[in-house]
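A single protein chain has been omitted; all remaining protein chains appear in their positions.
Going in written order, the chains are labelled A and B, and every chain counts its residues from 1.
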Amino acid sequence: MSLAQHLPALQVVLPLISAPLAVLLRRGAVAFAIVTAAAWTAFAIAIALWLQVAADGAISYHIGNWQPPWGIEYRIDRLNSFVLVLVSGIAAVVLPYSRASVEREIPRESHYLFYAMLGLCFTGLLGITITGDAFNLFVFLEISSLSTYVLIALGRDRRALTASYQYLIMGSIGATFIVIAIGLLYLMTGTLNLADMATKLAAIKSTRPVLAALAFFTVGVSLKAAIFPLHQWLPNAYTYAPSAVTALVAATATKVTLYALIRFYFTIFGESMVFKSLPLPEIMLVLSLFAMLVANFVAIFQTNLKRLFAYSSVGQIGYITLGLSFDSVHGLAASIMHLVNHGIAKGGIFLLIGAIVATLTTRQGMPPAPTFDRLAGLAKQMPLTCFGIVIGGFSLIGVPGTAGFITKWHLILAAIEKDQWWLVGAILISSLLAVTYVWRFVEVAYFRAPPAGSAPRGEATYALLIPAYVLIAATIWFGIDTSFTVDTALDAAQLLMHNSR
Amino acid sequence: MSNDLVLRVIGRLLIPFILLFALYVQFHGDFGPGGGFQAGVIIAAGLIFFALTHGVDTARKVVPDWLVETMLASGVLIYAGVGLAGLLFGGNYLDYFVLDHNPVHGQHRGIFWVEVGVATTVSGVMLKIYYMFASRSGSED
Partner (left out) sequence: MFGHFSYIITVFLMVAGLFIIIARGNLIKKLVGLSIFQTSVYLLYIVPGKLVGGTAPIISPQYTVYSNPLPHVLILTAIVVGVATLALGLALAVRIREAYGTIEEDEILARDHVVVAASHEEPV
């Protein structure tokens, strides 16, 4: 008996404990230290689990020593160990950053609540990823969603309240759809354990309740993951949330829900039911194309930098669903690696935008919205920040040498494998749209004169820049050394397709 | 409403029994219907009844905000602590079997403490929600 075999439980429990401790101790600085320590420990645990799974195969942990399918099982395989590393890694970077950013954006007396909520949100996201129990997944989903609503409402603009409310309504409808799907599956199989459910579903695959469950689950997840056209909550939520929250949510929340979609499609319903007997791949393909083209197109016309990149997120989620719609190992692998490749790039960009906002904020003043008229000529004053955003933008475009290129390369390979040459064209067009919106930022920040009468601003503080540059450096790293992302994703995809019926 | 004498007197008479009943529901929860969630709600209901008859400000003196927040957080900690105790005694997380030499007693002990945690948090949350809304009603209009 060693501590190592309890890592799956500790992965979720340590962040969970950090949240009430933060509330109990009430001091902003202490709460920050506790939640940050929990996030870093969780990151270390996630890496340890990833190594363990890579070496010895899937881990199953029985909560309360009740054997599955009766007890709750935590099950970690190649796919979710990869997502765990993403979620805990992003949290480990965002938390140190949040100290300097929250200082300027959130009233001092609610700092400890902010960190407690961040801890809870992070617990929920890790829980969704790690659990092997359908209802447990719903509970963690709601833990993370509810804390996200609170975090978004902490934004200083009053529109943060309406954005949070809108997200609450849409998110709760999505969660209820998911719980209806789980209920129907439970009625049909009498079990909540995902692996057990998969075995029992094999015999009753095409019955109507199971098909209804599939439909409810798909729509519910589409709402939560902001899959086009159910993304209306996303631009407002990302725009008005505090910067650190935007970065955390943009980089992890939608990705984790997409992970749940992949898990249910391939492990539970089975690839043959979802993709062979229903027109789902065609629908998904069309919606993905709309997301890639329309959302990226809308992004071009935004005047608020945060909103611009929020629309770009909708487009990037389109790439992930596009990979799924191919129903092939390569397509699925492209989706899985894009979870991380997009997560780090978008996380880095939002952290840097937060650095701009924090630097433009005067003491005790309202944080200004990062609109283009305020950003004119900013590259002279904040060269490092602007350069980082451009590098992150390169990854969104898919410039070779960045992580985004790796995903696009595999997406194109998957399209060619299916003889869908026209899709290569569609991917290139959406990349051109991405070039356009990144260029808008470059044009404003590098080539426009600063607005007359504006006070000269210095570079952002290192407390803000270093965490952001860790993520930007990771985008470059994963664009060059792909052994972590591509190998894990291909491995996970092969396992999923192979085990899927 | 807080000036109504009849309500105040009856409230004072009833509240001890409400709290006692909450304890009954709490401790009976291992073997019958009941448990921490229901008990927590009943405790909160008793205290909210007190706040209704005596005014929120008086209730805030009896159960101050910091206490409510402490309850809210410490319940979760009790729950997580029971889980970690399972680890310390050599079992899995939330493993009650190892909490006592006799596994059935271990289950009993584990469930008891988890229910204590649940009752603490639930009553804390209910009071927090009530305070949150009640304290806003006066400031507006």
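General remarks:
To be clear about the criterion, a residue touches a chain if its C-beta (ideal position, glycine included) is under 8 Å from a C-beta of that chain, and two chains touch if they have at least 3 such contacts.
Please read all numbers here as calculations on a predicted model, not as lab measurements.
Looking at A:T162, A:T199, A:S277 or A:T461, the residue that reaches the missing chain in the full complex is A:T162. Checked against the hidden chain, the listed residues A:T176, A:T361, A:T436 or A:N499 yield one contact partner: A:T176.
When the missing chain is restored to the complex, the residue among A:I63, A:L146 or A:I349 that touches it is A:L146. Mapped onto chain B, the interface with the missing chain covers residues 31-33, 37, 125, 129, 132-133, 136, 140.
Within the complete assembly, residues 135, 138-139, 142, 146, 149-150, 153, 158-159, 161-162, 164-165, 168-169, 172-173, 175-176, 179-180, 183-184, 186-187, 236, 302-304, 307, 369, 371, 373 of chain A touch the chain that is not shown.
By definition in this document, only the chains that are shown with their structure count from here on.
Each chain gets one centre point, the mean of its Cα atoms, and the points for chain A and chain B are 36 Å apart.
Taken together, the chain B residues at the contact with chain A in this complex read 69-70, 72-77, 80, 83-84, 86-87, 90-98. Contacts from chain A toward chain B in the complex involve residues 1, 6, 9-10, 13, 16-17, 19-21, 23-24, 26, 61-65.
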